[in-house]
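One protein chain is absent from this view; the other protein chains keep their places.
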Amino acid sequence: MATITAGLPTSYVTSENTISSWLLTKDHKRIALLFFASITFFFFIGGIAATLIRMHLATPEGLLQPDIYNRMFTMHGIVMVWFFLIPSIPTTLGNFIIPLAIGAHDLAFPRINLASWYVFNLSGLVLLYALIMGGIDTGWTFYTPYSTLFANGYVIAATLAVFINGFSSIMTGLNFVVTIHRLRAPGMTWMRLPLFVWGIYSVSLVMLLATPVLAMTVLLVAMERFMGVGIFDPARGGDPLLFQHMFWFYSHPAVYIMILPAMGVVSELITCYVRRPIFGYTGMTYALMSIAIISFFVWGHHMFTAGISIYSAVVFSLMTFFVAVPSAIKVFNWTASLHKGSITFDAPMLYALGFVLLFTIGGLTGLIVATVALDVHLQDTYFVIAHFHYIMVGGTVSAFFGGLHYWWPKITGRLYPEMWARMAALLTFVGFNLTFFPQFILGYLGMPRRYYAYPPEWQAWNVLSSAGASILAVAYILPLGYLGWSLLRGERAAPNPWRATGLEWQTSSPPPKHNFERTPVVTAGPYLYDPEDGGFIAQNGAVNA
Amino acid sequence: MRSLQPEIQYATLSQQGETAQLGMWVFIATETLFFGALIFTYFIYRDAYPKEFAEAGKDAVLWCGSVNVGLLLTSSLTMVLAIDAAADGRRRHLKNWLLATAGLGIAFVCVKGVEWCLDLAHHDVPSINFIMKPAEAPAGELFWVFYFIATPLHALHLLIGLGLILYMLWRVRRGDLTPAYYAPLEVVGLYWSFVDTVWIFLYPCIYLVGRS
Partner (left out) sequence: MDHWIQFWPRTAAVNGEVVNALYIAELAVCGLILMTVVGLMFSFCVRYRAGSTASRANLTEKTWHWEIGWTTATLVLLLIGFVWGAAVYIWLYKSPLGDLEVYVVGKQWMWKMEHPGGQREIDALHVPVDKTVRLLLASQDVIHSFFIPAFRIKHDAVPGQYETVWFKATKPGTYLIECSEFCGTEHAHMKGEVVVMEPAAFALWLRDQGVRESLAQEGEALFREHGCSGCHGENSTVHAPSLVGVYGGIVHLQDGSAVRADERYLRDCILLPRTFTVAGYPPVMPDFSGQLGEDDLVKLIAYIKSLAR
């Protein structure tokens, strides 16, 4: 690479501008943008389903036909989990930032990265086909024997979509694991990795080890339906609970797939806006890894009332409590990281603070359902719905938006309008709590989930929840507007507008095609901020640059 | 012979090669869980219905399975010899060993085909012509369902492996597998041995349950 560029290097966006240069690109930054387009699309599909659900539930008997309602929450769950939240942070922010943050010129396997995007879209098309042909009504969990023998929707198409989607997850995860192992810049030791990189690393391991089991499970469901054989059919010797074991063996780790990257993002945001080193870096890395590992041994907590043996239920409960310990370490370390900082409340920081609060509420209610005796009452009620929305929407989606704002100048080379962004962050927090807090109460009152009709005495809480959802919708549509505006009119961003330490800030905004003019050499740990004078040392040793 | 440059994200060719191998190892880990989940279901049901599974397993065509074990083991050997030849730059040997490996793979698929025809003749194919024998009710069919998911999946992996070997042959002809850089061949070799190993695990599950 003997090219000598005068002045600013051309950025990855402007370097080539044909359609095929985008569709056949091997540049991780462009692929990140492609993924960004895809998952935004699916977020809105899932969001429309959520909107219909909440509109319907505003009155006890609702406005949709029962079958339509059942198809709505199924679609909502499938789309939000596999087509939005699981890929969200890894494929967009992860794809864009990881190579930059470790000082690499690209991911290890750029072609596999691009293939992952195509496979993702293929699976999306199959899902849209299932949706347009009439949808499915099994819930995102595909429980047998309902899904195999009784449901009359497009179960095979939907399971096929999930199956194909799994390949995309695996390809992305594989790429990250290998990249982080092999392509770190000189001096970038494991204990100098930013926590975002650790988050993506741990999540990739979970993706690699859990997704294949899901693939096999949905394959068996599709086979049973397609060939008319009885794999999970009790009348033919099968065991319906075996399906649940296999499904949750994947899907419990999958919920951590949805939270670990968010934890990484939030750690970056908090240190940058508090301007001090993270409290307990080592503990944070161990916590991430132990969450990833323990997550494989707790799946039974989704089956406490399903007829597994009492004693195995108790063991699963114990394991579930153990997962909370590393999560506790994280929450306390974030809190302690605020101590003696010099805190500014820019939009990303607001999202990050929101994340910590909502994740804590979601996590603590997770402990309530992990208490076996309480889960007997709460299982499959709105309490569970509230629990996981607190973590996934209040937590992960907030972190995603926070990270998006934080890295926006790096990705686009423009600054976003700060006041609007703060408003959106506050609105998200308010709308979110109004939507999902009432659901905890509904849950303990005994309102089961997946109910298209409910007794009238529960209407007040449902109305509140629906009202909150409309605020939430505004809060999510707002960024689309002002971020779009900033693309055209936003102020140009300097290479390091937040005065952050990561390597990604040591190259131009937006970065050139191959990230760095020359491979950076790392000489410093990740978070050398000084709260007293606001100064910092970047990971390549640059002081205040 | 062209002189190879590492891709932009690698410093050296050997880093590129090692990375590719690591990638394949990671992929094999996921594949292990994929087949692992299937074999796990098999063991769950076999544990629940030991007699029925043994009964159903008696119908599996032992000679086909055993011949195939031999074929695949030999093919792993020829694969290793091919890699060895690549390391020494013996191009003609490399080509011949690769061809031998591909030949053995094709033979495997043929035997498999014959076996499936025999199964069909024995009325052992669920949802097509399955006839339950009284001694294997109600779970005998589960054995055959497992069989007809596991063996086609394995055959599919083998076909992909064959495709990769053909691709390697093409690259040999193009001359870009040199003693300095033959990592792609090693990666294919890893994959091929994995496909072998899967068969070693499937073999006792299918052919030996009914005959112990």
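So that you can tell them apart, the chains are marked A and B in the order they are listed, and the count of residues begins at 1 in each.
In the analysis below, contacts are C-beta pairs under 8 Å (C-beta built on N, C-alpha and C of every residue); 3 or more make two chains touch, one makes a residue touch a chain.
Keep in mind it's a predicted model, so treat the numbers as computed, not measured.
Student: Wait, the hidden chain, what does it touch out of the ones we have here?
Tutor: It touches the following shown chains in the full complex: A, B.
Student: If I consider the whole complex, including the chain that's not displayed, which of A:I293, A:L445 or A:A542 touches that chain?
Tutor: With A:I293, A:L445 or A:A542 as choices, the missing chain is touched by A:L445.
Student: Of A:A328, A:A494, A:A524 or A:A542, which residue touches the hidden chain?
Tutor: Candidates A:A328, A:A494, A:A524 or A:A542; residue touching the omitted chain: A:A328.
Student: Which residue, A:W458, A:W498, A:F516 or A:F536, contacts the hidden chain when the whole complex is considered?
Tutor: Selected residue, touching the omitted chain: A:W458.
Student: Touching the left-out chain: which of A:A151, A:C272 or A:A421?
Tutor: Touches the omitted chain: A:A151.
Student: What residues on chain B make contact with the chain left out of this view?
Tutor: 48-49, 51-52, 137-138
Student: In the complete complex, the non-displayed chain touches which residues of chain A?
Tutor: Missing-chain contacts on chain A: residues 66-67, 70, 137-139, 143, 145-146, 149-151, 234-235, 239-241, 274-277, 279-280, 282-283, 304-307, 310, 313-314, 317-318, 321-322, 324-325, 328-329, 331-333, 335-336, 338-345, 353, 356-357, 360-361, 364-365, 367-368, 370-374, 376-377, 379-381, 441, 444-446, 448-455, 457-458, 460-461, 531-532, 534.
Methods note: only the chains that are shown with their structure count from here on.
Student: Give, as an integer number of Å, the spacing between the C-alpha centres of chain B and chain A.
Tutor: Inter-chain centre distance comes to 35 Å.
Student: Considering only the defined contacts, which chain A positions touch chain B in the complex?
Tutor: My answer: residues 1, 99, 104-110, 170, 174, 177-178, 181-183, 208-213, 215-217, 219-220, 223, 227-231, 236-239, 242, 246, 249, 514, 519.
Student: Show which residues of chain B lie in contact with chain A when the two form their complex.
Tutor: Contact set of chain B toward chain A: 7-11, 15, 18-19, 22-23, 26-27, 29-31, 33-38, 40-41, 44-45, 48-49, 52, 126-127, 138-139, 141-142, 145, 149.
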